[in-house]
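The structure appears right after this line, and notes come after that.
What you see is the complex with one protein chain gone and the rest in place.
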Amino acid sequence: MGRYVVRRLLQMIPVFIGATFLIFLMVFALGDPVTGLFGDRAPDAATAARLRAEFNLDKPVWQQYVLYMGNIFTGDFGTAFNGRPVTELLADALPISFRLMLVAIVFEIVVGIVLGVVTGLRRGRAADTSVLMATLVVIAIPTFVLGTTLQFFLGVQLGWINPAVSPAARFDELIVPGIILALVSLAYVTRLTRTSIVENARADYVRTAVAKGLPRRRVTVRHLLRNSLIPVVTYLGADIGTLMAGAIVTERIFNIQGVGYQLYEGILRQNSPTVVGFVTVLVLIFLIANLLVDLLYAVLDPRIRYA
Amino acid sequence: MRKGTRLTMAVAGATAVGLLATSCGGGDDGYGGGDGGSTVRASWGDPQNPLEPANTNEVQGGKVMDMIFRGLKRYNPETAAAEDALAESIETEDQQNFTIKIKQGWTFSDGTEVMAKSFVDAWNYGANIENSQINSYFFQFIDGYADVHPEDEGAEPTADTMSGLEVVDDHTFTVRLTEPFSLWPDTLGYTAYSPLPQAFFDDHEAWLEKPVGNGPYMIDSYSRSQSMGLVKYDDYAGDDEARNDGVELRVYTDNNTAYTDLQAGNLDVIDDIPASQLKNVESDLGDRYINQPAGIIQTVSFPLYDDAWSGEDMVKVRQGLSMAINREEITAKIFADTRTPATDFTSPVLEESGGYEPDLCGDICEYDPEKAKEMIEDGGGLPGGTVTLTSNVDTGSHRQWMDAACNSINNALGDTGACTVNPVPTFADFRNQVTGDSMTGMFRSGWQMDYPLIQNFLQPLYYTDASSNDSGYSSPDFDDLVDRANSADDEDEAIDLFKQAQEVLRDDMPVIPLWYQNGTAGHSERVSDVKLNPFSVPVYTEVTVS
Partner (left out) sequence: MPEPSRPDTPFEAQGAAVAEAVSSTPDPGKARSLSSDAWHDLRRNPIFVISALLILFLVVISIWPSLIATRDPLYCQLGRSLDGPAPGHWFGFDTQGCDVYTRTVYGARASIAVGVCATLGVALVGAVVGGLAGFFGGFWDALLSRTTDVFFAIPLVLGAIVFLSMIKLTGIWPVVLVIAALGWPQIARITRGAVITAKQNDYVQAARALGAGNSRLLLRHILPNAVAPVIVMATIMLGTFIALEATLSFLGVGLRPPTVSWGVDISAASDGMQFRNAPHILLYPAAALSLCVLAFIMMGDAVRDALDPKLR
């Protein structure tokens, strides 16, 4: 187990180098970002050339990458076009996105698994059908519509929340955005749980447990749920990163300057230090979350062993 | 599985605590500045570039510059006329050599005095290529610009300062331009011409953290990308001093949120009402909604560098396309009357005395589907039978009007495939295509004036090889009229010549004027006297808090 974890951690090194280079190439492929800085005006060639030199954009891509990586090891992730160091953007955005993700994932876990168990055990009944209908609504109506409508209702009509989240982004402010962010994932978690429950409800060990006369609640939680959780946990592990990176719509609605927002701005303004910096951190988050999930497999299903 | 159960419980508990916390609310929200006293809470966007006068070319940074700086001139927020601010007098005999005297008693908010040197140093800084200032081209009219800002890529400057600038005494300096420019003094209200304090040059990094200027407000707190607290500068020497204690600018990444926050009573002033709310704004805000002309015109350009569009008869096709666009309907239905159909190439904020000509375009800018079809066929039809309309779609709500304009053209031509929109993902990509002359059909162009002069609406956009001449238009007649206007002896003569130049444009139609854009704003019941200046920026100094 210990060796397995060490090996997985060592694998991060090539992944880190590969991922940063890949993203670097991709941002490079977007083209020259300098023209955009001049607004609706043709840049004067001399100033544009200066700016390119300042951001190392005048060098071949491999050299840009080497320079960039060299700086990273001294803790310098470069600067965005508005002059802010990327490390500062990361320090601002990551904690906020992390809190938002926590709210969303807790909501997914609690509500998604409960709904999944209920619908799985009550297949075809009213509860199951209602949840299915709600799932369709969440899939078909864009997050933007659901989010702004809820924001208007709670923030303006009822005055329960502030429509915009403050720069401090406290947990209590993030509850409504977190729920909005979690909705689509909630659909996945609910249906994954439901299917697993349906599958495992007829498995031998559940029947054995029932036959032994164990109480219903105990069978559901200890035997049935535990063995049904592997796909759900897999999904949730990957969702941690997705929720942090892909919250752009939710972040815009509630005025949160999180990872999704910074990444989107970085891409639209073609600022490679921003994009590469954020994606690099995201890769690490995916790596760690997926490692934790793999370790959880062994907890959930003792037959799974890691060398 | 005990552990798991306990974890679930803990999670449920945490959620409950969170819910409790919401109902209590309040507390530290992380905004700088207080909402106590008569502070105005206003919406803001994150400036795209570091906040320096010669490096600010968009409206969000411009807002702050307008609050913390005053230049030689200031544009009257109502009439757009250039009025003396720091300038005591600007004198010239030949429209080329100017003697500028500045008023005494003005100070920067760090206590140092504004002197002739403050201007000369600032302009030399802005022009010098080593400082990579985006607005450096504003100084191109000054003699010696080529020495500090060589045109060629990679060339090193041969001088530190422009030879055309000379400090005479503490409050006088002279300017020599490379050629006559009669309206030049009126351009001096632009942000790039602001004076800078010595602190700017002594410790640039520290200055950027908290810029210091000579305007009616000074910066009290600035947390990047989040908010800026500005307080009234008590020793401000101008006559437009602030009527409130200060302004708190809050960054919103999306204007919709700012609008919702205004409705919820958390914000006092929002400028630029989001397009999506325009249909509701009048019922939401009533007379707290402001919709007034601004110095912005939207146009559609043709790639005249492409042979397919530059032929002799193609002017008929271009004019025909202009007549195929139903401006009235689009401005009403898509823009809820926050745009006005354009009838010339300038803007109503110039007023007719400044060169705006409401009758210039005539029939050519009126919707007439039959005539449009006739003219397009007369001119040989659309190149290849179809035309595209290209724009970036990442900012602004361009997609909607582009669809509407294409539908209008298609309906006029009776062919639903004649015009198609060609969205480009990013602004930078779009500008690369435009400046790289690689357009093959119509593309979006627009102009937000730098200063309220007809010169600014014509010369940078249509003069041969001018910096924003995206269509590649070149007309000796037009160039000649502009040259003559610039060296004219007085303003009226200059404006008259510019108006003649505009007529050349109408006949050549290198671009189609679409509509004049209005500035929009809304405010809370807590504040009054909110208005927009011709640059569609709220006049914060005049806002009063009840």
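The first chain written gets the first letter, and so on, giving A and B; residue counts start at 1 in each chain.
Going forward, contacts are C-beta pairs under 8 Å (C-beta built on N, C-alpha and C of every residue); 3 or more make two chains touch, one makes a residue touch a chain.
Just so we're clear, the structure is a prediction, and the values are computed from it rather than from any experiment.
**Student:** Given that one chain is not shown, which residue among B:Thr107, B:Gln140 or B:Asn410 touches it?
**Tutor:** Residue touching the absent chain, from the options given: B:Asn410.
**Student:** If the hidden chain were put back, which of B:Ile270, B:Met314, B:Val393 or B:Leu532 would touch it?
**Tutor:** B:Val393
**Student:** For the chain left out of this view, which of A:Leu132, A:Leu150 or A:Val221 touches it?
**Tutor:** The one listed residue touching the chain not shown is A:Leu132.
**Student:** Please identify which residue in B:Gln140, B:Thr420 or B:Ser487 touches the non-displayed chain.
**Tutor:** Candidates B:Gln140, B:Thr420 or B:Ser487; residue touching the omitted chain: B:Thr420.
**Student:** For subunit B, enumerate the residues touching the unshown chain of the complex.
**Tutor:** Against the left-out chain, subunit B lists 256, 274-277, 279-280, 326, 329-330, 333-334, 393-394, 397, 399-400, 403-404, 406-408, 410-411, 416-417, 420-426.
**Student:** Just the residue numbers, please: which parts of subunit A touch the chain that's not shown?
**Tutor:** 7, 11, 14-15, 18-19, 22-23, 26-27, 29-31, 121-125, 132, 135-137, 139-142, 144-145, 148, 184, 187-188, 191-192, 195-196, 198-199, 201-203, 206-207, 210, 216, 219, 224, 230-231, 233-235, 237-238, 241-242, 245-246, 263-264, 267, 275, 279, 282-283, 285-287, 290, 293, 297, 301, 303-304
Here is the rule we go by: only the chains that are shown with their structure count from here on.
**Student:** Please output the residues of subunit A touching subunit B within their complex, sorted ascending.
**Tutor:** 30-51, 54, 81-84, 88-89, 92, 103, 106-107, 109-110, 148, 151-152, 155-156, 159-164, 166-173, 175, 221-222, 226, 251-257, 261, 267-270
**Student:** Taking the touch rule as given, give the residues of subunit B at its contact with subunit A in the complex, in rising order.
**Tutor:** 1, 4-5, 8, 11-12, 14-15, 18-19, 21-22, 24-25, 27-31, 46-50, 57-58, 129-130, 132-134, 136-137, 149-155, 208, 223-227, 250-254, 256-258, 260-261, 263-264, 266, 394, 425-429, 431-432, 435, 445-448, 460, 467-470
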